[in-house]
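Removed from the display is one protein chain of the complex; every other protein chain stays in position.
We just call them A and B in the order they show up, numbering each chain from 1.
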Amino acid sequence: MFGDYSLSDLGSIFVMQGFAGLILFSVFVLMALGLAIIFGQMGVINMAHGEFMILGAYVTYLTATFFQNHLPGLFDAYFFVAMVLAFLAAGALGMAVEWLLIRHLYRRPLDTLLATWGLSLILQQAYRSSFGAREVGVDLPGWMIGSLQATETIEIQINGLFIMALTVLITIAVGLMMFRSRWGQQVRAVVQNRVMAGAVGIDTGRVDRLTFGIGCGIAGIAGSAFTMIGSTGPTSGQLYIVNTFLIVVFGGAQSLLGTIASAFTISQTQSTLEFFTSGSMASVITLLGVVGILMLRPQGLFTLKIRR
Amino acid sequence: MNATPTPAQDFLLSVEDLTVSFDGFKAVNGVNFYVDPNEIRVIIGPNGAGKTTVLDLICGRTRATAGSIRFRGRELTRMSESDIVLAGVGRKFQNPSIYDDLTVFENLEISFPRGRSVWGALRFRRDAEVRDRIHEVAEMIFLKEHLQARAEFLSHGQKQWLEIGMLLIQDPELLMLDEPVAGMSVSERKKTAELLNRIIRNRSVLVIEHDMKFVEDIAHRVTVLHQGKVLSEGSMEHVKNDPKVVEVYLGH
Partner (left out) sequence: MMQNDNPFLTRLDWLSLALLAALLLVAFPLGLDTFRLNLVGKYLTYAFVALGLVICWGYGGILSLGQGLFFGLGGYCMAMFLKLEASTVENTKIQSTPGIPDFMDWNQITALPWFWQPFHSLALTLLLVVAVPVAFALLVGAAMFKRRVSGVYFAIITQAIAAIMTILIVGQQGYTGGINGITDLRTLAGWDIRTDGAKLLLYFVNAALLIGCILVAQSVRRSKLGRILVAMRDKEDRVRFSGYAVASFKIFAFCLAAGFSAIGGAMFTLQVGFMSPSFVGITPSIEMVIYAAVGGRTSLFGAVYGTLLVNGAKTAFSESFPELWLFGLGALFIAVVLAFPDGLAGLVRNRLLPWAGRMLARGGKPAPVRPGMVTK
């Protein structure tokens, strides 16, 4: 399938598709970061993660509509407001879910999987009842439309660059929180030894709730980014959940850096293959590759050898 | 210590230059020791000395980075866990490892050395031989009255006995016990010592234990591990008087 292209053509295709894959990569990274925090740190499988993302997307849509109708002068800035709101909405819902549902199910990971699947069905129907079954889209602010002409054959979309930069910032922030802040220290303490952490005065319940909330909040931001590559419907989130889980597992569930590397590998493979074959075959080949590698190396790509 | 150059076949178990490293940390570092048929060997050492890791390596739970473990002339380091068991090595874990959801009878039955393949398990029949053996062992481990009880309702000591009973049914040539009396009450401890004294006949036993009284009672020879290496080896008397041992272990 590469036969008809010269080497420099292939290079350009790779770079172009690479940048086109930036938004997909960003959505994947943000989704996977949230999931990696929840799964890697808490051992909870959140099948409703896609629905938290879609909540963020709907919040972004509502914010855009509000600005269009009431504050058209400030429309250029709506995206920043939307992101914050998406984070808060998804985070708050996440904390409520943790309190109502998840905290009863620690140490029963397969059961959390089923329960959160139930939650995802409820959320989907709630979206359908509130926003209708039809997909909705948002208008980009003017400054995000268009592209930079990097070289003669390579164009880069501005919104892709913006989302990319945003993702990097959020990733750094999450990294700092995990490894520098008191909260991160507490989370890691609870992961290592829940009983001991409780004994030294860490409110493990609060830490869990906050961790789950932040994971879901980041999914909400992913939803904001998602509005730029697709329209939002009640079931849009489900398309992403399998890929995101594979990213987290592929990256080695405990490693944030591994998560990013694996999101990059998967989204770039997918986006490059899409140029040569149909979208569905690109997904099939990518997913098969990931599953194949996971069968050979089930612990993921970035894990340490530890004493069991 | 007893470094007479004997051909390896004469030992039941010969561990040579055994090393395992976890991310560069050598938990077991060039360990050598040899166990004779029918010998009772106790491994002692401070926490983190690598005692449990040595047992893990022998039974295949952890893979060695370097070195060899030969059991009756067969190299164990490349065999699967279940094949090591079939070769004749049995292992009791530190925490009682039994099946909570099954009855005591069923727990023992699973260890009965027959029908261990998928088809064997499907065809397995609970015949007189199986029942008699289970009753015999249940009597030895003081659980005759509890055969139909679900294992999760046993006390901690009873669970330890059940696991010992499972190993008895398995009838291994080399029996490895990891702290068999830890966490037991005084009376349970006494009964266990009695039980162990009975079952360790006619086989080799490798025991990790902290209880020095218990060690003195049963050990033929003692191996002292410290920071992943063999510090001293010999009779209890010899080891006790070894200044290196006194320094790192008994002196504390």
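Annotations for the structure displayed:
Here is the rule we go by: contacts are C-beta pairs under 8 Å (C-beta built on N, C-alpha and C of every residue); 3 or more make two chains touch, one makes a residue touch a chain.
Owing to the predicted nature of the structure, the values given are computational and were not obtained by experimental measurement.
The hidden chain, counted over the whole complex, makes contact with A, B. From the set B:166, B:196 or B:239, the residue in touch with the chain omitted from the display is B:166, counting the whole complex.
Within the full complex, the residue among A:25, A:67 or A:245 touching the omitted chain is A:245.
The omitted chain makes contact with just one of the residues B:110, B:182 or B:248: B:110.
When the omitted chain is restored, the residue from A:114, A:148, A:169 or A:257 that touches it is A:114. Residues touching the missing chain, restricted to subunit A, are 39, 45, 101, 104-105, 108-115, 117-122, 124-126, 128-129, 238, 242, 245-246, 249, 278, 280-281, 283-284, 287-288, 290-291, 294-296, 298 (touch as defined at the top). For subunit B, the list of residues touching the undisplayed chain reads 59, 61, 80-82, 85-86, 90-91, 93, 97-102, 106-107, 109-111, 113, 115-118, 121-124, 126, 131, 163, 166, 170.
We adopt the following convention: only the chains that are shown with their structure count from here on.
Taking the mean of the C-alpha atoms as each chain's centre, subunit A and subunit B sit 48 Å apart.
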